[in-house]
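Apart from one protein chain that is not included, each protein chain of the complex appears where it belongs.
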Amino acid sequence: MTYLLRRLITFPLVMLGVSVLVFVAIRLVPGDSITAMLGTEAGLLTPEQKQALAAYFGLDHSWPVQYGRWLLGVLSADLGLSVTYGKPVLDVILERFPLTLQLACLSMLIAIGIGLPLGVFAATRKERGSDLAVRIFAMIGQSTPSFVIGLMIIYVLSAGFGVLPAMGQFIPFSEDPLGNLGQLILPSLTLGLSFTASVTRISRSAMLDVLSDDYVRTARSKGATRRRVIWRHALPNALIPVVTLSGVEFGYLLGGAVLVEQIFALPGLGRMVLDAILQRDYALVQGSVLFVALNFMIVNLLVDLAYVMLDPRIRLGGRS
Amino acid sequence: MNRFLTRLLDHSSGRIGGVIVLAYILIALAAQAGLTPYDPLQQFRIERLQGPSLAHWMGTDMFGRDVLSRLMIGIGQSFLVAFSSVGIAALAGTLLGLTAAWFGHLWDGLVMRLMDVLLAFPAILLALLFIAVVGPGTFTSILAIAFVYTPIFTRVVRGPALSLKARDFVDAARTFGSSTSYILSRHLMLNLVAPLTVQVTLALAWSLLTESGLSFLGLGTQPPASSLGLMLSDSVNLMEMAPWLLVFPGLAIMIGILGFNLLGDALRDILDPRSRRALA
Partner (left out) sequence: MNRLLSVRGLKVGFGRGNAAKTVVHGVDFDLEPGETLAIVGESGSGKSVTALSINRLIDDGGGRILGGRMEFTTARGEVIDLACATDRRMETIRGSEIGMIFQEPMTSLNPVIPIGRQIEEAFRLQRGLGRAAARLETLNALERVRIPDAERRLGYYPHQLSGGMLQRVMIAMALAANPRLLIADEPTTALDVSVQAQIMALLAELRRETGTGMIFITHDMGLVAGIADRVLVMIAGRVVEQGRLDDIFDRPRHPYTQHLLQAVPHFSHGRKVRRHMSPAGREMARPALKVEGLTVRFPATAGLLRRPVGAIHAVEGIGFDVMPGETLAVVGESGSGKSTTARALLGLVKPSSGTFSVMSAEGLARRKPMQMVFQNPYASLNPRLDVEGLLAEPVLAGGVRPDASTRQRMVALLERVGLPADSLRRFPHEFSGGQRQRLCIARALMVDPSVLVLDEAVSALDVSVQARVLDLLIDLQNELKLAYLFVSHDMAVVERIAHRIAVLYAGRIVEIGRADAVLSNPRHDYTRRLIAAVPTTERRRDVFRLETAAVPSLLRPRGYEPPEAVWQVCGEDHQVLVERAAAAKEIR
């Protein structure tokens, strides 16, 4: 339990570090802060207007003061205004976030649903034909960038079947479940393939490791069947690295969503960040990067929780 | 060294991966030396969007440029970014990880908390933030990828360095009164070469992937220079008309990454068999 508490305590500290990094990064943008905040529009302003704006935004204070004010704002859910959308940054983010989150979660579901059984299966047939096939699939899956797969899927669909996946407007699951899944299934597959491949590889090698452990031999010496040993004794131990990987990969999913959303023209968070960068809408960049980092950290905390559940050595500490 | 090569060649994925990586390096070097079939920027106006033919093995693009020549240049570009970014990250990460493990205490805490902060960002997002600040371009993507990969190398070095530090031969060295620099270089670094080689190879695969992703988004290498990601993003609107614009660069990226992944796997089996679990 101490382990988890310790993690909970470092959480706000790391978050503070993240906020400093994001704040400083945006201040480092060449040009003055008004340009940084307003983007290209700032070029149209007169020096007087700029000064007035600077005073309005508190930019005439020193960096630490500015940071303090900004952080206070962040804590009261005020991430500033987006210049391109003319709306509060948080509103823009919350509008786009459900799609990206669902995309990431679906991909994760696919990856674990396919990867874990496949990896376990391959491990139990080590060095046989089926093992080799799984390994080749995993190798290729891991080596293919998601946008290449996405483009191939779209090409095959449009050239082969003359259909295009539903693009543009996001269909929320609550409004039209089938339409929602129809819209997201291909992007999720695209995004999840390399993750599936790495889950497969990790579960296979973790399983192989665990199967050579002493306690597996002990279980066999009790008369347990191979099946029982695999599912009851080996799998709970092999899950530990799989869970660790899943936490890390979830970050890749949130980030990788940029590319997939771009290809499938989905109005998600990733594409929004990309647009914000290209539009130099820095308040939006700052806000959304912070937002995604927070989400990623929460997921990692959940992973730690799962870790603690799976491994009594962490849960209970040393000998009592 | 010979023994190592023999074992690598005995390893089937090492053989395949090695051949792919070697071939790509030769292509990249040839492209840099100007040994492409055509000038990659030369526009054959009348031969726009032609399919693969004897004259243009991989066809031409919408400006009538030779796809094969651009592909070769693109591979060179991708390799430049991949090798320099991983080189920087490996150097910085090794330095940080090694000193953090050895000196411990405050320095270790400082370094590792900083890395925690960097690792709190999804990788691509961190690269995007970096690019947002510095502006897109080849050099930026090198730095961005190096920036993202440094914390990973720091961790990869620190873990084994900590366990090496606790090994008896390091204790023995301390009883002789060996200097810190001697222990760090001969006892720690010499034993870290193997896991580092493995990690560098796998990082190269990831770096290629990220570079192509960034330039696909228009944030990496800028036109008219060529890169694999850029070629793919050009193909998006033309894929039905000219699928070769999609297929060849797509395969080129895939096979390149596959090569490094295969090689990295083989190296791990040969150099560092015990790390499989740790890296899981």
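Letters A and B mark the chains as written, and numbering starts fresh at 1 in each.
The rule is short, and it goes like this: contacts are C-beta pairs under 8 Å (C-beta built on N, C-alpha and C of every residue); 3 or more make two chains touch, one makes a residue touch a chain.
Note that this is a predicted model, so its numbers are computed, not measured.
A.B. asks: Looking at A:K87, A:R125 or A:R313, which makes contact with the chain not pictured?
C.D. replies: Residue touching the absent chain, from the options given: A:R313.
A.B. asks: One chain isn't shown here. Among A:T46, A:S76, A:Q169 or A:S221, which residue touches it?
C.D. replies: Missing-chain contact among the listed residues: A:S221.
A.B. asks: At which residues does chain B meet the chain that is not included here?
C.D. replies: Considering the whole complex, chain B reaches the absent chain at 167-169, 171-179, 182, 186-187, 190-191, 193.
A.B. asks: Could you pull out which residues of chain A are in touch with the chain that's been left out?
C.D. replies: Answer for chain A: residues 2, 5-6, 9, 213-226, 233, 236-237, 310-313, 316, 318-320 touch the chain left out.
Simple rule for what comes next: only the chains that are shown with their structure count from here on.
A.B. asks: With chain centres defined as C-alpha means, what is the inter-centre distance between chain A and chain B in Å?
C.D. replies: The mean C-alpha positions of chain A and chain B differ by 21 Å.
A.B. asks: So in the complex, which bits of chain A are touching chain B?
C.D. replies: Within the complex, chain A contacts chain B at residues 10, 13-15, 17-18, 21-22, 25-26, 28-30, 139-140, 142-145, 147-148, 151-152, 154-155, 158-159, 202, 205-206, 209, 241, 244-245, 251-256, 258-259, 262-263, 273-274, 277-278, 282, 285, 289, 292-293, 296-297, 300.
A.B. asks: Using the touch definition from the top, list the residues of chain B that touch chain A in their complex.
C.D. replies: 13, 113-114, 116-118, 120-125, 128-133, 135, 205, 209, 212-213, 216-219, 232, 235-236, 239-240, 243, 246, 250, 253-255, 257-258, 261-262, 265, 276-277, 280
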